[in-house]
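Note that this complex is displayed minus one protein chain, with the remaining chains in position.
Per-chain numbering from 1; labels A, B and C assigned in written order.
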Amino acid sequence: MEYQPLEHVVQYYETDQMQVVHHSNYVRWFEEARTHWMDQAGMSYARMEELGIIIPVLTVSAKYVKMCRFGERVLVDLTVEEFNGIKAAFSYQVREADTWELRCTGTSSHCFLDRNNRPMSLKKKYPDIHELFVKWVR
Amino acid sequence: MEYQPLEHVVQYYETDQMQVVHHSNYVRWFEEARTHWMDQAGMSYARMEELGIIIPVLTVSAKYVKMCRFGERVLVDLTVEEFNGIKAAFSYQVREADTWELRCTGTSSHCFLDRNNRPMSLKKKYPDIHELFVKWVR
Amino acid sequence: MEYQPLEHVVQYYETDQMQVVHHSNYVRWFEEARTHWMDQAGMSYARMEELGIIIPVLTVSAKYVKMCRFGERVLVDLTVEEFNGIKAAFSYQVREADTWELRCTGTSSHCFLDRNNRPMSLKKKYPDIHELFVKWVR
Partner (left out) sequence: MEYQPLEHVVQYYETDQMQVVHHSNYVRWFEEARTHWMDQAGMSYARMEELGIIIPVLTVSAKYVKMCRFGERVLVDLTVEEFNGIKAAFSYQVREADTWELRCTGTSSHCFLDRNNRPMSLKKKYPDIHELFVKWVR
């Protein structure tokens, strides 16, 4: 399926006094890549929250390979490692946009909650949305 | 009335590559000082939101006198400039805790909304809460 | 001169529990608009810092008209109100990208410092860079 990785321009407010991007921001970029991917998969996260579907983060991890600097353009590529209607897992690769140099890898896992914060099977409750996403599993 | 200004320890993640606190964080410290003051005034903001009272920011301003650095302790003092039940206005002074050196001044103004985002007169709807705050006006 | 206002997609991590963008983030968007404008004016801020030119924020203000929500696309338009080689002042307008609806206005003022944090006349020290920017003053 066609998919464009997220392009993100590194902002000044994302740097810290080590003069590189603060490591917590990569976790934010992973989220940015998820919403970007969901837009392309045909169901935006904003739309899902309107339907009462919440997708909290259960775990997140990041491995920093080389730090990013202010003004750089990075690509954040997302791979769907798992999407079974109960749980979803993603992996991420952050690369400098021009050189394709690897800067950071990461993972996140998620479940689905309804408006009352109860676990939900996306597969049972919203099979059409589930189908939209499940075919992206690598 | 007795009141302790907010004490805040400057965090690494608050710095930017100019090796000082990123200017946007002072706006966050103003908010931190407001919630700290509300706690002391006897009505926490968390409690107000439970009652369905939202206090959005209408305006904010900051004047940067001298930048703060990682590891410093700062005091954020708040003055209630106006609190009339329809609108509230505050001013702020950020000082280094030991030397009392002025680092930043600022202002913010606010109104009160109900759960449906409609303007509310705190004075009419919650006169007891209004009374708690109004006596702090300088 | 040709100029494209910054386009910014509102991120989940920019929202707060009022379910709109936290007000401090608009101050970050103003910065994002400044760097975006400098790129277009022919001298990136990253490049200026390499030359040892620091542009701290002296004052900032924001007036919130209508709050922005997750998933919206906003345009942040910048006007150069003043640029005299000693000081620079900008104004900002944040609008929803499709409807052009006004969400927030703001201002910021700045000076120029050298590597030793001493005030610098950009006009005297880097007249070519000064010339690049000064013609944008409205």
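Please note the rule applied: a contact is a pair of C-beta atoms (placed from the backbone, for glycine too) under 8 Å apart; a residue touches a chain by one contact, two chains touch by 3 or more.
This is a predicted model, so every value here is computed, not measured.
*Asks:* Write down which of A:V10, A:I54, A:V80 or A:V134 is the residue touching the left-out chain.
*Replies:* A:I54
*Asks:* Could I get the residues of chain B that touch the absent chain, sorted low to high?
*Replies:* 11-13, 28, 31-32, 35, 44-46, 49, 69-71
*Asks:* What residue numbers in chain A mark contact with the hidden partner chain?
*Replies:* Touch with the absent chain occurs at residues 17-18, 23-25, 27-28, 31, 49, 54, 56-64, 67.
*Asks:* On chain C, where is the contact patch with the chain that was removed from view?
*Replies:* Listed in rising order, the touching residues are 12-13, 15-20, 22, 24, 70.
Note that only the chains that are shown with their structure count from here on.
*Asks:* Report the most central chain, judged by the distance from each chain's C-alpha mean to the global C-alpha mean.
*Replies:* It is chain C that sits nearest the middle.
*Asks:* Could you tell me the distance, in whole angstrom, between the mean C-alpha positions of chain B and chain C?
*Replies:* Going by mean C-alpha positions, chain B sits 25 Å from chain C.
*Asks:* Could you work out how far the Cα centre of chain A sits from that of chain B, in whole Å?
*Replies:* 33
*Asks:* Where does chain B touch two or more other chains at once, residue-wise?
*Replies:* 17-18, 24
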